[in-house]
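Note that one protein chain is taken out, while the other chains of the complex remain in position.
Now for chain A:
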Amino acid sequence: MADKLRAQQQLEALQSRFIGTGNADTTRFEWTSNIARDSIASYIGHPPMLQYMSIGLGQPKEKTRVQLIDRMIQPVGPPPPVCWVR
């Protein structure tokens, strides 16, 4: 029993440390927003990719960068309504 508790604690520590570590209860919303945020972060972090998008949009890189970070706030729309029914 103690082992199980410890494993649980370790998992929780891991989850708080590394964003996106899933568990059995990860919802579709959590999973997809995590992926979308990861992707956007990658677009911003790799200069050629940010430039590629900026050229397509015809605007400065800084503007694209800010727009992309803004999209990270809620990348896949609002979360589904919480349902408390068991």
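In this section, a residue touches a chain if its C-beta (ideal position, glycine included) is under 8 Å from a C-beta of that chain, and two chains touch if they have at least 3 such contacts; residues count from 1.
Everything below uses one rule, namely that contacts and distances are computed from a predicted model.
Enquirer: Looking at UniProt, which of "Ubiquinone biosynthesis protein", "2-methoxy-6-polyprenyl-1,4-benzoquinol methylase, mitochondrial", "Small ribosomal subunit protein bS16m" or "Pre-mRNA-splicing factor rse1" names the chain we cannot see?
Expert: Its record in UniProt gives the absent chain the protein name "Pre-mRNA-splicing factor rse1".
Enquirer: Touching the absent chain: which residues on chain A qualify?
Expert: Contact residues on chain A toward the absent chain are 16, 18-19, 33, 37-38, 41-42, 44-49, 51-52, 54-63, 65-66, 69, 72-74, 77-82.
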